[in-house]
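Worksheet: the structure to be examined is printed underneath.
Excluded from the complex is one protein chain; the other protein chains are retained at their positions.
After this line comes subunit A, so read on.
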Amino acid sequence: MHFTINGTVHEAEPDIRASLLDVLREHVGLTGTKKGCDRGQCGACTILVNGRRINSCLTLAVMHQDDDILTIEGIGSADNLHPLQAAFVKHDGYQCGYCTPGQICSAVGMLDEVKKGWASHVSADLDSVTLDGPEISERMSGNLCRCSAYPNIVDAISEVAGA
């Protein structure tokens, strides 16, 4: 099979039972996407598939042959950071760093959802969403951070969203 990951085509012959997460980590060698629970409960494995954020542990790799897969490695590199990555560094939006790639991928997808006008549980006006702190917190609550950098994550995303 072939997978288009971060714009590059990778060949892999995964087990049909393999999750997309495990194919990224164990077959393709892209370990930036993290496994925290393997049950869709923590968000550490969040990536973007065709522009939307998903838990890569909850989907089988064989379902994604023709999809456009974007992982943290495709968002920016250590010497060429994406604005969100730079903002996470500036605002200390992490501690141990294990949930961080998932947080950043999730934030990329979330900002796009807001741009499309999608409302959330806490939106006061369903037709016109303002991305304030509570909106960001609500929309980022699928990504656990046990170190609890949450207020800093909100600050980092706010800065980029406001720019």
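Note that in this section a contact is a pair of C-beta atoms (placed from the backbone, for glycine too) under 8 Å apart; a residue touches a chain by one contact, two chains touch by 3 or more; residues count from 1.
Going forward, contacts and distances are computed from a predicted model.
Enquirer: Which of the following is the UniProt-recorded protein name of the chain this complex doesn't show: "Extracellular solute-binding protein", "GMC family oxidoreductase", "BCCT family transporter" or "Xanthine dehydrogenase"?
Expert: Matching the unshown chain against "Extracellular solute-binding protein", "GMC family oxidoreductase", "BCCT family transporter" or "Xanthine dehydrogenase" yields "Xanthine dehydrogenase".
Enquirer: Per the definition of touch given earlier, which of A:T8, A:S77 or A:T130 contacts the omitted chain?
Expert: A:S77
Enquirer: Of A:H2, A:R52, A:K90 or A:K115, which sits in contact with the chain we cannot see?
Expert: Of the candidates A:H2, A:R52, A:K90 or A:K115, A:K90 is in touch with the missing chain.
Enquirer: Where the complex has a chain not shown, which of A:A44, A:V108 or A:A161 is the residue touching it?
Expert: Spelled out, the listed residue whose C-beta touches the missing chain is A:A44.
Enquirer: So one chain is hidden, and I want to know which residue out of A:I5, A:I69, A:M140 or A:A161 touches that hidden chain in the complete assembly.
Expert: A:M140
Enquirer: Even though one chain is hidden, which residues of subunit A still touch it in the full complex?
Expert: Touching the chain left out of view, subunit A contributes residues 15, 17-18, 22, 25-26, 29-39, 41-42, 44, 71-73, 75-79, 81, 85-86, 88-90, 92, 94-101, 104, 122, 133-134, 136-138, 140-154.
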